[in-house]
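So, chain A:
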Amino acid sequence: MSSPVVGIVANPISARDIRRVISYAGGLQITDRANMVLRILAGMAATGIKKTVIMPENAGLRGHLMRALTRSKNAGDGHFPEIRTLDMPVTGDATDTARAARIMREMEVAAIVVLGGDGTHRVVVANCGDIPIAGVSSGTNNAFPESREPTVTGLGVGLAVTGQVPPGIAFTANKRLDVMVNGSLEIALIDVAFVRERFVGSRAIWKTECFHELFVTFGSPGGIGMSSIAGLVAPVSRSDRFGRRIVFESPETASFAVRASIAPGLIAPVGIADVQTLQFDQPITPETRAGSIAFDGEREVTFGKADEVLVTLRDGAFRTIDIEACMAHAADKGCLVEQAEHQTKLKQVKGG
Partner candidate 1 sequence: MTRKISMKEAVNEALDQEMQRDPTVVVMGEDIVGGTGSPGEDDAWGGVLGVTKGLYAKHGDRLMDTPLSESAYIGAAIGAATCGLRPVAELMFVDFMGVCLDEIFNQGAKFRYMFGGKVETPVVIRAMCGAGFRAAAQHSQMLTPVFTHIPGLKVVCPSNAYDTKGLLAQSIRDNDPVIFLEHKNLYAHESDVPEESYTIPFGEAAVLREGKSATVATYGQTVHRSVEAAETLAKDGVDVEVIDLRTLSPIDNDTVIESVEKTGRLVCVDEANPRCSIASDVSATVAQEAFGALKAPIQMVTAPHTPVPFSPALEDLYIPTADGIADAVRKTMAA
Partner candidate 2 sequence: MSATATAVSAQGSDSPFPLEKDDLLSAYRTMKTIREFEDRLHVDFARGDIPGFVHLYAGEEAAATGIMMHLTDEDRIASTHRGHGHCIAKGVSVHEMMGEIYGKVSGACRGKGGSMHIADLSKGMMGANGILGAGAPLACGAALAAKKLGHKGVGISFVGDGASNQGMFLESLNLAGVWELPVIFVVENNGYAESTSVDWAVASDSYVDRANGFGLPGVTVDGTDFFAVHEAAGEMIRRARDGGGPSLLECKMIRFHGHFEGDAQTYRAEGEVEDIRNNRDCIKMFADRVSEAGVISRVETDAVDAEVATLIDSAVEQAKAAPLPDTADLLTDVYVKY
């Protein structure tokens, strides 16, 4: 069994924006995040992972981790794999996430485990190339990462990257939205929203009167964030071979409006003017002529009439680890069963 290196991205800046004030969004404490990383590490160690790398930060995560690792080492319990901090400067914002993901891609880690919400996942995917990722939901808006106990995510990732689960089962290809602004590429994993506000400001979008247009890769009725609007109007799954485009107008004048969970704690009526299906690889020029573009719920780019903006849905754009499938495979094949005799018993039980 090989001992691949797994990367961990946990940026303390995630889940810290204005949504905590406007709508009671969660803000996982640093100690909680450190404990989540430790549980991921424990899961991975149990599958034979020996080496991990983590992005550096300066908000106290590292201190908690190092104390726990030192205690474990002193106790000799072998609870955690080796953890190395990447050698890179820390700026204290999302660029740390991007830089860490790039370095992990260059060093060809076997997978990247991402702690965060949609915003952090988006930054990792934009920079990690073909490296598969596994998300641990801990951000503000968590439409993309699934809610799962991090220990199990650690186990699933370990099973996948050590080859105990075949790649065909372990890895899933995902859709993505590409947005070209004057030839410069930005991406979104779930949704691209065009809003009239022409400044990035505190990034979050919640002023529905400024909503103009939305593109989604998937949108589930039970989802959260902008994509939930599509979910309520015309649902699309992660595996569907198309996406959606929705054009908004004021709820007063629109032919109909939906009350959607546009952000955690924020349910607002949104007027729907038009709904279209998006096909792969067909660039579309948005109707919005000036404003800002929010990727996965956060304003990132402002643009005006002279700027050329194109939105394209892409297929098979990046890989994720399907934890549920990995665990199912492990159960089926007895990957986590310790001795051969028990393997036999397990077969009997299953058969019984």
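Note that a residue touches a chain if its C-beta (ideal position, glycine included) is under 8 Å from a C-beta of that chain, and two chains touch if they have at least 3 such contacts; residues count from 1.
On how the list was made: all candidates are chains of the complex that A comes from, given by their letters.
Since the structure is predicted, the reported quantities are computational estimates derived from the model, not experimental observations.
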Problem - In-complex contact of chain A, chosen from 1 or 2 - result: 2
Fill in the blank from the handout: Given the complex, residues on chain A that touch candidate 2 span 12-13, 16-18, 20-22, 24, 27, 29-31, 58-60, 63, 92-93, 181-182, 196-203, 290-291, 300-307
